[in-house]
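Of the protein chains in this complex, all but one are displayed in their positions.
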Amino acid sequence: MGLTPNIERLRGSKNMFETFPLWPVQASTIAGQLDLLYVFLLLLSLVTCTAIFTTITVFAIKYRRRHGREAEQIHGSIILEIAWSVIPLGIFLVIFAWGAIIYFHERTPPRDSTEIYTVAKQWMWKFQHPEGQREINELHVPVGRDVKLILTSQDVIHSFYVPAFRIKQDVLPGRYVTAWFRATKPGTYHLFCAEYCGTMHSGMLGQIVVMDPSDYQTWLATSRTFGSLAAAGQSQFEQLGCPTCHRFETQGRGPTLNGVYGNPVTLEDGRTVIADENYIRESVLNPGAKIVSGFKNIMPVFQGLVDEEQMNELVAYVKSLSVPPAGSAGNPTLIPPGTQPQHPKE
Amino acid sequence: MAEHEHILSARLYVIIWAVLMCLTVITAGVAFIDLGPFNTVVALVIATFKALLVVLIFMHVKYTSDRLTKTVILSALFWLMLLLGLSLMDYGTRHFV
Amino acid sequence: MSDSLIALEHPTELQHHFADMEQQKSTSTFGMWLFLGTEIMFFGGMFAAYLIYRRWYYNEFALGSRSINIWLGTINTMVLICSSLTVALGVRAAQMGKRKLLVTLLLITMVFGVAFLGIKGVEWYQKYEEHHVPGSSFNASDLVSVGQKYGVHINQAHSQIYFSLYFALTGLHALHMVVGLGIFTVLTYFAWKGKYTPEYHTPIEIGGLYWHFVDIVWIYLFPLLYLIDRKPFH
Partner (left out) sequence: MATAVVTTERENYINSEYGIRSWLLTTDHKRIALLYLLSITFFFFIGGFFALLIRLELLTPAGDLVQADTYNKLFTMHGQIMVFFFLIPSIPAVLGNFLVPMMIGAKDLAFPRINLLSWYLYIFGGCMMLHCIVTGGVDTGWTFYTPFSTAFTNTKVIEAGLSIFIVGFSSILTGLNFVVSIHRMRAPGLTWSRLPLFLWSIYATSIIFLLGTPVLAITLLLLIFERAFHLGIFDPTRGGDPLLFQHLFWFYSHPAVYIMILPAMGVVSEIIPCFSRKRVFGYSFVAMSSIAIAVFGFLVWAHHMFVAGISLYSALFFSILSYLVAVPSAVKVFNWTATMYKGSISFSTPMLYALGFIGLFTIGGLTGLFLAALGFDVHVTDTYFVIAHFHYIMVGGAVMGYLGGLHFWWPKISGRMYPEAWGRLAAAIVFIGFNLTFFPQFILGYMGMPRRYWQYPPEFQVLNVFSTAGSTILAVGYLLPMIYMLWSLRYGKIAGDNPWGAAGLEWKTASPPPTFNFDETPEVTWEAYNYDEIPMPEEVSLER
């Protein structure tokens, strides 16, 4: 791969005035909320700046130095000091609360989002759809569906940024982080890498293609699939020999993985943790870190044996063994090779 | 300066030294007894006590009339707590939500 | 203004920009205390790392700590405490103007300091032989098997983090000791020359503050690095 994989994307138009927007497109549910806050902040700043600058200008003119007029010595005023500390503080707290509400919204994906696994690496984006489609530097999503991205990086820190959606999330190596959005408008939008990641940081571009649901169905149907992610995970699971210990009818040498995801797990040292994606990831890559109560620490370390994409498949598979709502609407569920109650597909 | 400069007795220094030595032995010994999570607590309490003795007596802080010295020590410790406390706060709450 | 004039009305040790000895002395000690304050923050960054990884990788920290020779650690703590005593007594000797005693105590202090570094060296050498020095030759498989014996899983990479912090903390501390020895060499020289009097011995005092501070750092490093978990396994 050359150093400038995406340079063509940058050379679209001929004249710089051909496109000269001053406001980013709104293409997600959050965009509108954020723009509202922005407008509020702009107005607030405008008012504050006008007030301060006008006052200064008026003083500068009215009290400019003239013969025969001395400055009047005024030492201060406690009331004013209190007023201009408390009032701004009040305004600041409003901004804080508003920003916090949006942030809270941004950080809590709706329960039944479609989960797309994303791996960032120098300098490209790889996406794994639950239905098995894989994409590089391009992500197709339908309008109106909640999409949760489960992101990880293979090397350095990157950042998943779609200005049209007003979302951004740093993508860290060695750990899953999540982000979510619901697209509202069909179109093709920039995907930027926003955290500096080396030579081609500015070339680590992608496109988010938002489609009408029907177009999306066609796209799904026509694009190559590698079997659903969970199914791929299942075959990984078998190839890596996990079933020798993790059986489904009974507790084997290892705990059964049915219903693990999304539920609390009691650990050997008495703590309980919720089994989220990061927990599953850690259980495989570094099993000794958290030992399930009642089990011995015999599970081999898989660090270095599975790469990020395989890891994602395994996680998707283990997750598919749990009953919704912890699972996700978009994810086709597998029938586990055991007796766990099955749930209907989407 | 000389008029209010404290010259402490050599005996006091030796006593403090003896206490510090004993505490060192105790802290090493206690580590071998299983106190559960309290092992760490005990070790740190002893260490803090030792440090206090050194600061107050050997470094004469107990005898200085200068409040500034104490302010400097306390604020440095306070800032250390900020660094440790606020960064640990992030680590401690990452698993929430 | 000629220098000789100043010299007439000022004691020789008084620098030109101070009004009197008292101001000069309180200024210098205050400066040293502030410096020690910054030192706390300097070590603080590593303590933050230590705390976080100790919480994450407790087993590795515990076994790593076990693998360090507690005897050497304890003895070294004692050596440092002894040196602190001699420093404190040295300051006292300076206050009383006992030149010979002062020089002797400073020399003993330095002997203790060198002994500390020597023992430290032995300890590091042991770690080197056990391949516990972080870097390309790091190997903690011995800890892994100890862990297996007791049913704890040891991840070698995480052991390396423990040893990195161990070497960083003790190394930086040792560096402070070396600097301290340098300071004390100079102090001893001037003390021997009879520069310090009951009226003027600020350098001894602030040198002493520095030494005690380095001692205090060790007082914390000892339990944090050596005593994480020494209790018998069940």
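Letters A, B and C name the chains as they come in the text, with residue numbers starting at 1 for each one.
One rule holds for everything that comes next: a residue touches a chain if its C-beta (ideal position, glycine included) is under 8 Å from a C-beta of that chain, and two chains touch if they have at least 3 such contacts.
Quantities reported herein were computed from a predicted structural model and do not represent experimental measurements.
Taking every chain of the complex into account, the chain not shown here touches A, B, C.
Within the set A:Tyr161, A:Phe237 or A:Tyr279, the residue that contacts the chain not displayed is A:Tyr161.
Residue in contact with the omitted chain (choice from C:Met21, C:Leu117 or C:Ala168): C:Ala168. For subunit B, the residues touching the absent chain in the complete assembly are 68, 75-76, 79, 82-83, 86-87, 89-94, 96-97. In the full complex, subunit A contacts the hidden chain through residues 3-4, 7, 9-13, 16-24, 30, 33-34, 37-38, 41, 44-45, 48-49, 52-53, 55-56, 59-60, 63-66, 69-77, 80-81, 84-85, 88-89, 92-93, 95-96, 98-107, 122, 155-157, 159, 161, 163-164, 166-170, 172-175, 177, 190, 192-203, 286.
Think of the hidden chain as still there; on subunit C it touches residues 1, 15-19, 23, 26-27, 30-31, 34-35, 37-39, 41-46, 48-49, 52-53, 56-57, 134-136, 155, 157-158, 160-161, 164-165, 168.
Definition applied: only the chains that are shown with their structure count from here on.
Spacing of subunit A relative to subunit C, judged by their CA centroids, is 46 angstrom. Counting partners per residue, subunit C has no residue that reaches two or more other chains. Within subunit B, not a single residue touches two or more of the remaining chains. Interface residues of subunit C facing subunit B in the complex, by the touch rule stated above, are 21-22, 25-26, 29-30, 33-34, 36-38, 40-41, 44-45, 47-48, 51-52, 55, 70, 73-74, 77-78, 81-82, 84-85, 87-89, 92, 95-96, 198-199, 208-209, 212-213, 215-216, 219-220, 222-223, 226-232, 234. Put simply, subunit A touches subunit C in their complex at residues 286-289, 291, 296-297, 301.
The residues of subunit C lying in touch with subunit A in their complex are 56-57, 59, 151-155.
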